[in-house]
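The other protein chains are all here in position, but one chain of the complex has been omitted.
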Amino acid sequence: MSAPEMAAAHRNIRRLDRIGLALTLATVLGAILWAFPLYWAVVTTLKPEAEVVQAGVVLWPRHFTLDNYFHVLFDTKIGLWYINSLITSGAVTLIVVVMAAGAGYAISQLAFPGRQALWWMILASFMVPIQALIVNHFILMSQFHLINTLAGVVGPQLIAPVTVIIYKQFFDSVPKDFREAAVIDGANNFHLLFRIYLPMNWGVTTALGIITFIGAWNLFLWPFLAVTSQEEMNVSVGITQVFDAFGVKYARDLATAILAAMPVAIVYLIFQRRVTQAIMLSAGIKG
Amino acid sequence: MLKSKRTEIAVALVLISPFLLIYGVLFIYPTVKMVQLSFTNAPLIGAGEWVGIKNFQRLSFDRLFISAIWNTVYFVVLSVIPSTLLGLVVALGVNRLKGWVQSFVLAAFFLPYILPVSVVFRVWSWMFDKDFGIAQNLIAPFNDGQHISIFRTVPLFMPAVAFVTIWWLLGFNVLLFIAGLRNISTEIYEAAALDGASRWTQFRRITWPLIWPVTVLVLTIQLILQLKIFDQVYLFANGGRADATMVVVQYIYKQAFQQSHGGLAAAASLVLFVVIAAFSILQFQLLRARGAT
Partner (left out) sequence: MVPLGTLGVNSIDASIGRSAKKAAAVENTMGGFEVFRKILSTALLTTALYAGAAQAKDTIVWWDFLGGGDGVRMKSMIEEFNKEHAGSVEIQATTLDWGVPFYSKVQTSAAVGQGPDMMTYHESRMPLGVSTGSLSPLSTDELKASGIQDSDFGPANWKAAQGPDGKQYGVPLDIHSIILYYNKTLLKQAGLLGDDGKPKGLDGLANWEAALAKLTTNGAVGLSVATADGGTIWRIFYTLLSQQDGVLLKDGKFLDGDNLGKATTAIAEMQKWVKSGWVPTKTEYPASIALFTSGKAAFHINGVWEVPTMVDLAKKGQLFDWGAIQIPAIYAHPATWADSHAFSIPNRQGNPVDPAKRKLVLDTIHWFNVHSLEWAGGGHIPAFLPVQNSAAFKALKPNSDYSSLATTAVFDPVSVLAGVASPVYDAAGNYVLPATNGEMVPADAAKQMRDDLQSQAK
């Protein structure tokens, strides 16, 4: 480049940096605003009820207290519920992701009779509201003697059309050259799936795993219907029976709710970097 | 070549058979039952008598059901496109950052997604509480110093619930968009930057077209998800003018669980399914036409 061109490029870069800085600031500010309601909820649970309903905005508790959490932690079976949630959510996630990857790959890349019909059935299952099917699921699980078991809680959750749909779309967008090159090299379908398609989509797999796990952890209506004893309840069902006072209990209600969500949030925050990296793993088109 | 075709089918079978088994038992069978049920007057659980299309006729005359459909469409308009576009914007923002700043920003936008709907409900009804909610400090100046009960004021209800829903579910869209953005090679951007293309041009010419498949995917998923909206609307309307803001799945829930009208609820579910299918196909065709240009 000539000297004037280089000067122009430098000016551009500086201007870009200012815009870049502005964009970064806007993003960070947006993030802070987005996270504020959660911060506010947590702060509320650390205040005594009387302080909660006072006038004025108090962004940090004047009288710090953990009372609102004690009752739930020590008077209920919440430890057991956490474990149940972990088992059922983990099982659902593992099975769904494996099945969906396989099915998504098959629909995306393989030719077999009934392929279109299968795809339409999956789309259709996404369009039917779960409330319409839930009673039939209950009857089915009852016939299999799976009521009030963790397996019964897991069963109907294995219908996860979204996961298949997303896998199929992402597998579709893998460029054909990769496939052709590998086939020429003598790869069979399993090689293709495990050496190319999946590795190129670890980000999606991680994302889907997280989403599935969270969905399973937070599910209420089905576990509520399927479970009759406290020992088999998951967290979202268990906390609805927390004995406490009526009356003014903003802080206590929020504390109970936050306790239910906390483990997943903590795990996410701890593994935040790994998760971000996994998602950010560049699929990279070389060359 | 016949051999490889047969192998292909065999492999496909292996990959989809557990899937098919579970779907057969837990989706096909219950859905068939549901369709059957919609022609009967069955209660929530148990058999009923055949009544032909009486349930569907009843639905067509039910003012509440019709308004539920309109409310659902209104909610979709308020939430689907904004949440998709916002998801893309946030994903772009996060993608540019590095290090702990990136982690913080991603966590802030994603953490709401981790929460169950009951927590989201409690957090936001507390934020907006008419007497003690902190958001009232922002609202009151625009309303002669008076607090407003957001969720108990009918015209404000849907926008408020849409707002909360976007806050809650944005993380899902952001994740998908980030995964999609990472599939675009950085070299294309570098080349464009060297050619002097501005940020906006880069977005319009590179990002937007290349991310289009993911955008379509997100739009479609959000469309179908929000047409099935229930939990937030139910929770925020509970105890108030629930009929005015009722959505279709809420109607189904009410008929099935509150009044034990299993047949009628099944019929409503079937109608909803047709509506969702119609909308999805319509959107898909529209978007495909756009994407081709």
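In this document, chain identifiers A and B correspond to the written order of the chains, with residue numbering beginning at 1 in each.
By definition in this document, contacts are C-beta pairs under 8 Å (C-beta built on N, C-alpha and C of every residue); 3 or more make two chains touch, one makes a residue touch a chain.
The shown structure was predicted, so the numbers you read here are calculated from the model rather than taken from an experiment.
Asker: Of the residues B:44, B:101, B:184 or B:210, I need the one that contacts the missing chain.
Answerer: Of the candidates B:44, B:101, B:184 or B:210, B:44 is in touch with the missing chain.
Asker: Considering the complete complex, identify which of B:29, B:74, B:104 or B:132 is in touch with the unshown chain.
Answerer: B:132
Asker: Given that one chain is not shown, which residue among A:6, A:29 or A:50 touches it?
Answerer: Of these options, the touching residue for the absent chain is A:50.
Asker: With the full complex in mind, choose from A:82, A:167 or A:250 the residue touching the hidden chain.
Answerer: Looking across A:82, A:167 or A:250, the contact with the absent chain belongs to A:250.
Asker: Which subunit A residues would touch the chain omitted from the figure, given the whole complex?
Answerer: 50, 53, 67, 70-71, 74-75, 135, 138-139, 142, 147-148, 221, 224-225, 228-230, 237, 240-250
Asker: Name every residue on subunit B in touch with the hidden partner chain.
Answerer: Against the left-out chain, subunit B lists 43-46, 125, 129-132, 149, 152-153, 239-244, 257-260.
One rule holds for everything that comes next: only the chains that are shown with their structure count from here on.
Asker: Give every residue of subunit B touching subunit A within the complex, in rising order.
Answerer: 5, 7-9, 11-16, 18-20, 22-23, 25-31, 33-34, 44-45, 90, 93-94, 96-97, 101-119, 122-124, 126-127, 129, 131-132, 134, 137, 167, 170, 172, 175-176, 178-179, 182-183, 185-186, 196, 199, 213-214, 217, 221, 224, 228, 230, 249, 252-253, 256-257, 262, 265-266, 269, 272-273, 276-277, 280
Asker: Considering only the defined contacts, which subunit A positions touch subunit B in the complex?
Answerer: Where subunit A meets subunit B, its residues are 9, 12, 16, 19-20, 23-24, 26-28, 30-32, 34-35, 37-38, 40-41, 44, 52-53, 57, 99-100, 102-103, 105-107, 110-113, 115, 118, 121-129, 131-133, 135-140, 155-156, 158-159, 162, 164-166, 169-170, 172-173, 188-190, 201, 203-204, 207, 210-211, 214, 217-218, 220, 236, 250, 253-254, 257-258, 260-261, 264-265, 268-269, 272-273, 276, 279-285.
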